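One chain of protein is taken out of this complex; the other chains stay put.
Here is chain A:
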Amino acid sequence: MSEAAIASRGEPLARRSRWARFLDSDLFSSFRRSKIAMAAFAVTLLFFTVALAAPWISPQNPYDPAQLELMNSNLPPLWQAEGVRPFLLGTDDQGRDVLSAVFYGLRLSLVVGLLGVLVSGTLGIGLGLIAGYFGGVLDTLIMRVADVQLTFPAILIALVVDGVAKAALGGHMDTDATIALIVVSIGLSFWVQYARTVRSQVMVEKGKDYVQAGRLIGLSSPVIMVRHVLPNVTGPVFVIATINLALAIITEATLSFLGTGLPDTMPSLGTLIRIGNGYLFSGEWWIVAFPGLALAGLVIAINLLGDWLRDALNPKLQ
């Protein structure tokens, strides 16, 4: 669409950089018009930056037991009477700096969320392509499994996958294995939406001339599917992936909150909230409040961004 507009202005496409083309696109101008989208993007960017820079900007490494002093446990935030430097947001029961724990927790939550989106997206897009392109028995099989899975909420599936894997592996796992397991549980719980969307799009694309042309010049099915059909169905997939990221982060946080996610020694935001929840009644509100705020801010910002993207990419609303 934007390419046509550019071409009509008489500029050769090749000379304009990708960036210049992006700045000229409908998507970007819609972004410039929406204050909410820009604010949400700024907040999301801030969270990503903090997560990336966590090892360099945190006052303390919360994973290093040598840096934790039990003497410093349960200190309130700095602006309260008993606050102690350098613990800006106070400390938790193990003397862990809450600010550093939130930074590192954010990092973990985002990593798990992004990997979860990657796994569920790859699985869903792959199965959706196969179901839509080949049809027949494969299609029926994949879509029936999707139907069955849709009857259950994702969190229930993630919990079951998690529990079964623990039973099969014997229950003793290091942190990397735990993270991998959570990523797989999230991947297996959220692939259905990608598969359904991609399948319906592929069924439309399949009948178009360029696919026929590809077949005619002897391209193999995988090449047509991945190189030619897939690029034409990415719009809706992108929207799902954005909203899916928020859901994946919530799912990880929920698993960790329920005590089946990341361990206390390597806390994500959900783990921090579970730990802090136990101190709510003894007055140490800051242990749960700041991780909670970080999680809420992150999820709301990503959701707003996803909402905007869905409307911006929806041709019916333009």
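In this section, contacts are C-beta pairs under 8 Å (C-beta built on N, C-alpha and C of every residue); 3 or more make two chains touch, one makes a residue touch a chain; residues count from 1.
Criterion: contacts and distances are computed from a predicted model.
The protein name that UniProt records for the chain not on display, among "Carbon-phosphorus lyase complex subunit PhnI", "Aldehyde dehydrogenase family protein", "ABC-type quaternary amine transporter" or "Glutathione transport system permease protein GsiC", is "Glutathione transport system permease protein GsiC". The residue touching the chain not shown here, chosen from A:92, A:139, A:162 or A:205, is A:162. In the full complex, chain A makes contact with the omitted chain through residues 144-145, 147-148, 151-153, 155-156, 159-160, 162-168, 170-171, 246, 250, 253-254, 257-260, 273, 277, 280-281, 285, 288, 292, 295-296, 299-300, 303-304.
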